[in-house]
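Missing here: one protein chain of the complex. Every other protein chain is in place.
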Amino acid sequence: MNKVSVFRKEHFNAAHRLHNESLSADENARLFGRCNYPNYHGHNYDLIVQVTGEIDPVTGYVMDLKVLSDLISEQVLERFDHKNLNLDTEEFRNLNPTAENIAVVIYNRLRPFIDHTKELKIRLYETERNFVEYPG
Amino acid sequence: MNKVSVFRKEHFNAAHRLHNESLSADENARLFGRCNYPNYHGHNYDLIVQVTGEIDPVTGYVMDLKVLSDLISEQVLERFDHKNLNLDTEEFRNLNPTAENIAVVIYNRLRPFIDHTKELKIRLYETERNFVEYPG
Amino acid sequence: MNKVSVFRKEHFNAAHRLHNESLSADENARLFGRCNYPNYHGHNYDLIVQVTGEIDPVTGYVMDLKVLSDLISEQVLERFDHKNLNLDTEEFRNLNPTAENIAVVIYNRLRPFIDHTKELKIRLYETERNFVEYPG
Amino acid sequence: MNKVSVFRKEHFNAAHRLHNESLSADENARLFGRCNYPNYHGHNYDLIVQVTGEIDPVTGYVMDLKVLSDLISEQVLERFDHKNLNLDTEEFRNLNPTAENIAVVIYNRLRPFIDHTKELKIRLYETERNFVEYPG
Amino acid sequence: MNKVSVFRKEHFNAAHRLHNESLSADENARLFGRCNYPNYHGHNYDLIVQVTGEIDPVTGYVMDLKVLSDLISEQVLERFDHKNLNLDTEEFRNLNPTAENIAVVIYNRLRPFIDHTKELKIRLYETERNFVEYPG
Partner (left out) sequence: MNKVSVFRKEHFNAAHRLHNESLSADENARLFGRCNYPNYHGHNYDLIVQVTGEIDPVTGYVMDLKVLSDLISEQVLERFDHKNLNLDTEEFRNLNPTAENIAVVIYNRLRPFIDHTKELKIRLYETERNFVEYPG
């Protein structure tokens, strides 16, 4: 049978700063511009989690979106919402919190909890005009 | 020549209830929660139909979106708009009207009317935060 | 001091049918068209609650939007979400559940819980293209 | 002649933390919850500036929205975009940066530059679901 | 009884150019910038028509939004949709088609057809970021 994707949209608000500690202050300013300002800025991150698989004939679901929503809350929102990504999280202590890296981190946090027969893809909006997608 | 996708967005409003008649009332309540309430609830369904193929050099179109819009009206909106999916439609008399199943049914209703050289994909938003995609 | 408005957006999904029992079936069909279909249809209702008053100098808030969100959940969402407005609610047993009437009902449910020095206004979207506003 | 309103939408990204220094840590935590976390979080602020007045018969404009956009950039975005409102701005050194207070501050920064025959109103979205409006 | 507003959103696509024939070419270029380019540009105009009045106790409507939608189609969309406002319409032959002026023209076209006991207000989006409102 053909596969169907289901999507759940969530959001979280966080502060961050783009900075690579192995580079000079000048180089950081050149690479990251306003995003390198020392005291952090922040975003309303919109997160869309896509799970792809076959429809379960009993439920008519690929995956219960309530279950997916709870999983995202536990694994992502509890960890990142209203946090400073650089200061408050282990994941970004030594990893620059670009949208690309945040999407990969979210993928890796969710992947163990999604049935291995199903595919997972992450889309993350940093703003309405800047966003990323990671298919694993 | 490379292929281009064209998309047309339409919407319809319908009532439904998630329920599997072969399961007990308790099991239905456990699986579907509020979506199993007996007297139905409803949604503004946003439907995006994607058709992929080569551009016709005479028109510059992959497919005239006015023609696609009319086709969606005839095959989908006339049938489902302002209806109770469980009670008023043949398709969901014995099929649980989850977003996944509705997307598959819409795909199957449209596929015979789309040129066989073209691909068809369905995206259906049950809410802004819960949606599905079916590529056939 | 000048007043500030704060707004909280929530949503609920419900089934309804427009129908006036004191009119004939023909008259109902003429007045309400597809919205009068007997087995109900439904909507994703987007609700925006506006509270206007002075800023509390201690908190910097007109009203804590978390408190407002909880109040809307208790008084509106718990009552109407995933319900059939005509069948499952006292409010619309004898009142046609048009967007106008739903907005007035929501206003009247919330008004006693909002500080009487503050103004309350309700905006309700039945669809993205049809919506209403009630300032009390 | 009757008056017309013109609106210009802009946005900025900033970090902030809700905190009242004259209250205890416990009281701050109780009042502001997750918004009081010590290391800041952030938002994509959407700002809508409304100017109301008569149409100039020569231009057909109430106010040139390019001029208004440039004014917002100079007076608001240059000052707040990619900044930490608590640490990097004079305005919020001793004023809690709630959406209400930010809207009032923006109003006061723009008011001197808008023709005094015209009315000014500020709408500020902290998130899609939490927003405020200040009419001066 | 208190009044309720109902809103209907429609859209049309049109070309236009901002130009005042009584001014020099240089003055037009200075005033209107890119909007003065000689061969026209265009917009997807989003139009929101607001009608305010008392709820009819028989229907539960302030005004049937299907009737309002049909009226907008006849009086506005048929006239302006897919047209060049400067060349194809009487209204803007000698009136600069700024958003402000278009809103006033739409108001004046609709006003005779709306019950005189009801208020009418027009909101017109030229783009998502530039819009106007005319309350008559």
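Order of writing sets the chain letters: A, B, C, D and E. Residues in each chain are counted from 1.
Everything below uses one rule, namely that contacts are C-beta pairs under 8 Å (C-beta built on N, C-alpha and C of every residue); 3 or more make two chains touch, one makes a residue touch a chain.
Note that the structure is a prediction, hence the values are computed from the model and not measured.
Student: Shown chains touched by the missing chain?
Tutor: Contacts of the omitted chain with visible chains: A, B, E.
Student: Can you list where chain A touches the absent chain?
Tutor: 18, 20, 23, 31-33, 95-101, 103-104, 128-136
Student: Write the list of chain B residues that the hidden chain touches.
Tutor: Spelled out for chain B, the touching residues are 2-10, 55, 58-62, 64-66.
Student: Going by the touch rule given at the top, which residues of chain E touch the chain that is not shown?
Tutor: On the side of chain E, residues 11, 13-16, 34-35, 37, 39-44, 81-84, 87-88, 127-128 touch the unshown chain.
In the analysis below, only the chains that are shown with their structure count from here on.
Student: State which chains count as neighbours of chain A and simultaneously of chain D.
Tutor: none
Student: Measuring centre to centre with CA averages, how many angstrom lie between chain B and chain D?
Tutor: The answer is 41 Å.
Student: Compute the distance, rounded to whole Å, between the mean C-alpha positions of chain A and chain B.
Tutor: Those two chain centres are 28 Å apart.
Student: What are the residues of chain A that contact at least two other chains?
Tutor: There are none in chain A.
Student: Which of the chains touch, listed as pairs?
Tutor: A-B, A-D, B-C, C-D, C-E, D-E
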